[in-house]
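For this view, one protein chain was removed and the others were kept in their places.
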Amino acid sequence: MGLKDHDKDPQILQPNLVKADSEQRLMEEAAPYVSFHLLDDLLNRARANSLWPLTFGLACCAIEMMAAGASKYDLDRFGAGVFRPSARQADVMIFAGTISRKIAPVIRALWDQMPSPKWAIAMGGCTIDGGPFKYPNQYAIVEGADKLIPVDVYIPGCPPRPEALINGILKLQEKIKAGRRFEA
Amino acid sequence: MSREDITLLKESLGKEELLRTLDDGEYAKTGFNYRSQATHDAIPAIAQIYLDRGYFLEMLTCLDRLADDEIFRLVYAFNRFDRCERHALDIDLKPTQAVATISQIHRSANWFEREVCEMFGVHFDGHQNLKRLLLPEDTDFHPLLKDFGRIEDAP
Amino acid sequence: MDPFSDFKLLGGFLVLGGLIAIIPVVVPLLIAPRFRGLKTTDTYECGVDTIGPSWIRFSVAFYLFALIFVAFEVDVLYLFPVTLVYGTGQFAGGWRDFIEVGIFISILSLAIVFAWRKGVFEWD
Partner (left out) sequence: MKPRKDAAALLDGETYFLNMGPQHPSMHGVLRLLLRLSGERILECEPVIGYAHRAHEKMAENRNYQMFLPNTSRVDYLGGMIYNLAYCQAIEKMLEIEVPERAEYIRVIVSELNRISSHLLWFGTFLLDLGGITPFLYTFDDREEILNILDRVTGSRLTYSYGRFGGVTQDVDQEFLSMSTAFIKRLRTHFSEYHKLVTGNVIFQGRCRGVGVISPDMARTYGVTGPCLRASGIPYDIRKAEPYGIYDRFDFDVATRNEGDNFARYEVRLDEMEQSCRIIEQAIANIPEGPIMPAKPKKRFKIPAGECYFAVESPRGLMGYYIVADGSDIPSRIKLRTPSFSNLSSMVEVLADTMVADTIAILGSIDLILPEVDR
C-alpha cells in the first residue's frame, strides 16, 4: 500500500517567507507572571549551570557534538552533558549540521514544543549562514538557523572543534546569568 | 562476461536491435569493461538477463544532454561480486519519452528511479511509488536540469 | 495522650505530600517566562505531525500483562507491613517468619505459572 506522505506542513519555509512568518507564529513570548530580581538572578544561575541540550544532530557537527559529550572533552563538567532526546525536557537546542529546506518545519515544531525558558546554539558554518553549501540561487538549504528561530550563540567552524562548542556553552552560560529583559 | 556469454546475451535477447552495440570499454580509462547501448523498451529484458547471470545493479543515473542533442541519457551500471566486470548500459530518451521500470527485477532500482524522476523529470512506467524521494513533497521543479538554478540568473 | 495524635500525624503527612506534589507544578507556571508557538500544544512525535488516531484497539496480550503486574504489585503491598513485625514477637530469631513469607509468595507466584501456561507471555 503506498503510504501517503503526511508531512503536509502547508508552508514549506522558503527563506524569504520564513522571516514574515516567524513573527506571526511567535504568538506570545512574555515575561513571567511573578518576577523578583533576586529570585530571577538565583534561577538564572541555576539554569545556566544545568543546561539540558536536545539531541538534534543534523550532519557533520553532530559528530563533534558527540565527541564533546564523550570522555575526552566532557560536557558534563559544565552541567550540559545530559542530552535529552525529547523536546519536552530540553533547555537548549544545539543546531549541529546543515539545515535543509525539508527539515525547516520540523525545527519550527521542535522549537515550539520546547518548554520556556529555552536557548539556541547555532553550531557550525551551515547554521550561521549556509556555510560551504551556500551559493547564489541554491535550492536545498536554509541559509542560517536565525531565519527560523532566535539564536543565542553562534559557533563558527566547519566543524567547530569540541573546545569551540564548550566555549560556546560557556558564553551561553554568561548570557543566561546576565539575565534577560522582556519587552513590556 | 566471457566471449560466449556476450554472444549468449545477444542471442537470448533474440532481436539484434535490442542491444545495438556491445564493445569493450577500456577499464583503465573509464572504469567500464563493457559499454552497450539499448532502446528504451528493452531494458526490462536486459535487466532480467543480468539478474539471472548474477549481476547487481550498481548505479542508475541520468545525464541532461538537452543542450547539445536534445536527449536524456540514462546510464545503468551492472557489476559482479566474484570478479570485476562493470557493464555500462546507455539509453537515450527524448525529453517526453518514458522508460520501463526495472524495480521489480532489481529492487535497488526502486530508489534510483525515484531519484532520477525527481531530479530530471524522466518518467518510469510501472513504478508503484514514483513520488518525491529527497525533496519536500510538494516541490514542483527538477533541480538537476542544466537550466535550473543557474548561478548567473540568481534572483 | 491526645486521642487524635495519630490522625494529626496522618493529616500532616497527607498535607505535606499534597504540597510536595502541587508546588513543583504551580511554581514554574508563575516564574517561568511564557511562550506559545503554533505547535506548542501538539503532541511531540520526533518533530512531525502525528498520523492517524491513537485510540486504536490493541492486542489483549498488553492488557493481560498489565493485570499480572497489578497482581504482583498488590503482593508487594502486603509485604510492607510484614517488614515491621518480621523477626520480633514470639518467634524472634527463628526460621518461622521466613518460611511463612516464603509460603505466601510461592502461593502468589502460582499466578505466574498459570499465566505462563496460558501463553500470556507469548508475544506474537
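Letters are used for the chains, namely A, B and C, taken in the order the chains are written, and counting of residues starts over at 1 for each.
Simple rule for what comes next: a contact is a pair of C-beta atoms (placed from the backbone, for glycine too) under 8 Å apart; a residue touches a chain by one contact, two chains touch by 3 or more.
Computed from a predicted structure; not experimentally measured.
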Shown chains that the omitted chain touches within the full complex: A, B, C
Among A:V92, A:V106, A:I121 or A:I149, the residue in touch with the chain that has been omitted: A:V106
Residue in contact with the excluded chain [from C:L10, C:C46 or C:I103]: C:C46
Residue numbers in chain B that touch the chain omitted from display: 28-32, 51, 54, 56-59, 61, 63-64, 75, 77, 81, 83-84, 86, 88, 105-108, 110-111, 119, 132-136, 143-144, 146, 149-151
Touch list for chain A against the chain that is not drawn: 1, 3, 5-7, 54-60, 62-64, 66-67, 70-72, 83, 85, 87, 97-98, 100, 102-103, 106, 110, 132-133, 135, 138-141, 158-159, 161
Chain C, residues in touch with the chain not shown (by the definition above): 45-48, 50-54, 56-59, 61-62, 123-124
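Please note the rule applied: only the chains that are shown with their structure count from here on.
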Between the pairs A-C and A-B, the one where more C-beta pairs touch: A-C
Most widely separated chain from chain A, with each centre as the mean of CA atoms: B
Chain B and chain C: spacing of chain centres that average the CA atoms, whole Å: 61
CA centroid of chain A to CA centroid of chain C, Å: 37
Centre distance in Å when chain A and chain B are each reduced to the mean of their C-alpha atoms: 42
Touching two or more other chains - residue numbers and ranges from chain B: none
In chain A, residues with contacts to at least two other chains: 7-8
Chain A residues within the chain C interface of the complex: 6-9, 25-35, 39-40, 43, 86-88, 106-113, 115-118, 180, 182
Parts of chain B lying in touch with chain A, wherever the complex brings them together: 128-129, 131-132, 134-139, 141, 143, 148-151, 153-155
Partner chain B, residues of chain A touching it in the complex: 2, 5, 7-8, 12, 101-102, 135-140
